[in-house]
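For this depiction, one protein chain was excluded, whereas all remaining protein chains were kept in their positions.
Take a look at chain A:
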Amino acid sequence: MTFVDLKGVSLTYRLGKETTLALADATFSINKGEFIAVVGPSGCGKSTIMKLVTGLLPASSGEVRVAGEKVTGPIKGVGMAFQNPTLMPWRTTMDNILLPMEVVEPHKRRFRSNRAEYEAQAMKLLQTVGLADFARRYPWQLSGGMQQRSNLCRALIHEPELLMLDEPFGALDAFTREELWGVMQALWLEKRFTGVLVTHDLREAVYLADTVYVMSKRPGRIVLSRKIDIPRPRSLATTFEPHFVDLVHELRDRISQEHA
């Protein structure tokens, strides 16, 4: 069943007379419970797609539909990890992660009276990303990678139906990153949310996604859509199998054409 549907969507940023065509004629759809990855050269409009799907930006032309309804403003029930962590410096890590609970129904109604329960839930999530000791610290007391991991927790805490991740592991070392792929996959296998992952790491894309979309350089178009037919659960060992490596190479070749 189609959950997210884009038809001929383009977007032009405008600042006075200056215009930038960031995204041209994007057409693709994501099934409910599917996990997709979007890869492409820097500045090709990946973050723009994320904002269009969640309704933070109105499309210049074309149509975006989520759960069958046309997107006209910010949609509900989405968890989004932005490219830069955007944590609030006046809140502790714990309070930052609990923010969605204060805003999203039905948690909003129950939040005050069940705070302890929610904090325990947040603590569990912090543990899985290795930040349990930093719950009471402020974001500016964390390293860049730690901020990114908190950012990820904030996107996950309210168990959204649609999860949008914009380079969520970009500032992490290789080991932590690969560990979090496992965490992410386990979460997805358990909850089966619909996921969109933007990344520059092709191995990450192949590891996590059911389908990988490759975009051209600006103005971004989708030039390749590749189904990843590797059975789950995938593990680090999987990433060394010939089929996995072949897929990564195929994607790399397609992207390198964009740089030519």
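Assume contacts are C-beta pairs under 8 Å (C-beta built on N, C-alpha and C of every residue); 3 or more make two chains touch, one makes a residue touch a chain; residues count from 1.
Definition applied: contacts and distances are computed from a predicted model.
> Leaving aside the chains on screen, match the unshown one to its UniProt name from "Fe-S oxidoreductase", "ABC transporter permease", "succinate dehydrogenase" or "Sarcosine oxidase subunit alpha family protein".
Hidden chain, UniProt protein name: "ABC transporter permease".
> With the full complex in mind, choose from A:63, A:102, A:117 or A:246 the residue touching the hidden chain.
Here the residue in touch with the unshown chain is A:102.
> Identify the residue among A:76, A:177 or A:217 that touches the chain left out of the display.
A:76
> Which one touches the absent chain: A:140, A:175 or A:240?
Spelled out, the listed residue whose C-beta touches the missing chain is A:140.
> Taking the entire complex into account, which one of A:61, A:86 or A:143 touches the absent chain?
Of all options in A:61, A:86 or A:143, contact with the hidden chain holds for A:86.
> If you put the missing chain back, which residues of chain A would it touch?
Against the missing chain, chain A presents residues 51, 54, 56, 74-78, 80, 82, 84, 86, 88-90, 99-100, 102-104, 138, 140-141, 154, 158.
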